[in-house]
Each structure stands twice: as C-alpha cells, then as structure tokens.
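The other protein chains are all here in position, but one chain of the complex has been omitted.
== chain A ==
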C-alpha cells in the first residue's frame, strides 16, 4: 500500500517538549513565569517548578483568578504562560479570557492542556471540544494547535517572543513527527503536508497525521488529496482557503466540536467567498463514555473515516 503519510519514528507526548522548551526560554528570559491551577503535574511542569520555584505560581483550584492573575503579571512586565486543562482555562474562565486577556490585550500566553477528548472516559465535563468555538470570535487572540513535537516547540518559542495574547492548544495524546522537509513555523499560515489537487484535507493538532494517512488511502484509489496542517485558527489563512476551495472539495478534521471550530471557520469562509462542498470531521456534541481511541474511531477521526468524508465531499463536487 502506498501509504504516503509523512509519518515515521515513534509517537511522542508533546507536553515533554512544551516544558523543555519553556524551561529553555525561562533560563534566558527572567520575565517568563508559569501560572497554574494546581495543574503542575498535568501540565508536566514539575521540573520547571524545581528549577524556577518562584516563577511557578500555583494559585490553587481557581481558574478565574488564575487568568486574571496572568493579566496582572503581564501588567507588571512578566511574560506569563497560564497553563491548565483546556476545558477549565476556557470554559471556567471564559469571561476572564475575554475581558482580561483578549479585550485588554495583555501579553499573556494561555496554554490549554489535554485538549479535545484526551480525558476520554472522564466524559464531557473534561473534554475540551468547545474551546475553538468559544475563543474564535476573540479576533486578537492568536489560536495555535501544534500538530507534532517540532511544531509544539516552535509555537512555544514564537508565543514567548510575540507581543500579544495567544492560546496554545496542546494535547497529551502522543503523535508522530510529520517529517516535513525544510520546515519553517509560520503562524497564521497553513502548512502544506502533502500536495494534491482533487480535494483538500484541512486538519489541525492530533488529527493532521490521520489526515495524511487518509490521503495515502485516497491515493490508492487514484484521488489526489492535498493535506494542510492548519495549526493557526486565528487569524485564518484566507489565501490557503481560497486555494483549498479551488480544489473543489474540502474536508476539515479536528479533535473538537464540528460547530464553530476549524470546520465552522472553513465553512463560514467558503460559504461567504467561494462556496464548495465542505465535510466536517469532528465531534457533534456531548459524547458517550469511551476511550480516546474509541471516540476517535467512532466519530471518524481516523484515516478510514477521513477518507470516507473525502469521498462524500467529492460526490458533492460540481
């Protein structure tokens, strides 16, 4: 099988590279601090805490204060990385994210950990699949969902250097390296994972390698699928979307709700500017009990499921 997916090597938990990168940055810049809601372990910040005990600010289980304190730290000249489970840093503290971070425009980096359905069987309270829809209208908040370890490191470095609010959506789910030659991290720009002209698969985060796998399957059927790593959701790469629309069919893939997230953004943009069939792969709403692996397969977040969605989109293609 010509499984041309650019995957190889072992899978990695990107939280390791998130924290080693943050430690490197903190070593060089005393303004970098971490703020957590008792989430030292789940954010993998134990070694950061050992190295920089004063610069790990654990506010306790208090997400609203955590985000507000992040804004205050930025007012005082620090560069805070506020890190907590994605479901809580967004849902629980949403008004603080809106008013204190985005609207006020503070230089704060929000880090949503264990995003999507990483907490699997713990259920909908712990899934963070609504975060894209909640945050996307905050137009000055850069939203980045890295797809592998390399991109995680680059995104963390970029966020630290960028003056302005950022939401980094990280995962605890191991992913393979995408192994793209001569990579350059370009925030706001979709990354070409695989060229193709019959249909465009637009994915982000943990699903990019799955989309690449789907493209391999489609190639076996003589279908040339372009694969984009759409790691920046805000601001939207409109140029890439015009180009995607020119292939005549689009599939979006995200470990998130199909309402209002990546699929929502692409459907919104294409409907307004270049209508083409768009099939959205993701989650429809609150999910039944199940493991991460089961949820992914059940809802078509798999090479097979994505390939099937591509065939549906191609069927609708004019």
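Everything below uses one rule, namely that a contact is a pair of C-beta atoms (placed from the backbone, for glycine too) under 8 Å apart; a residue touches a chain by one contact, two chains touch by 3 or more; residues count from 1.
Note that in this section contacts and distances are computed from a predicted model.
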Protein that the absent chain corresponds to, by UniProt name, given "Transketolase", "NitT/TauT family transport system ATP-binding protein", "ABC transporter permease" or "ATP phosphoribosyltransferase": "Transketolase"
Residue touching the undisplayed chain, where the options are A:65, A:192, A:243 or A:311: A:65
Hidden-chain contact residue, picked from the options A:105, A:123 or A:277: A:105
Hidden partner chain, touching residue among A:21, A:43, A:83 or A:96: A:96
Contact footprint on chain A, counting only the chain that is left out: 33, 54-55, 57, 59-60, 62, 64-65, 67-78, 80, 95-96, 99-100, 103-106
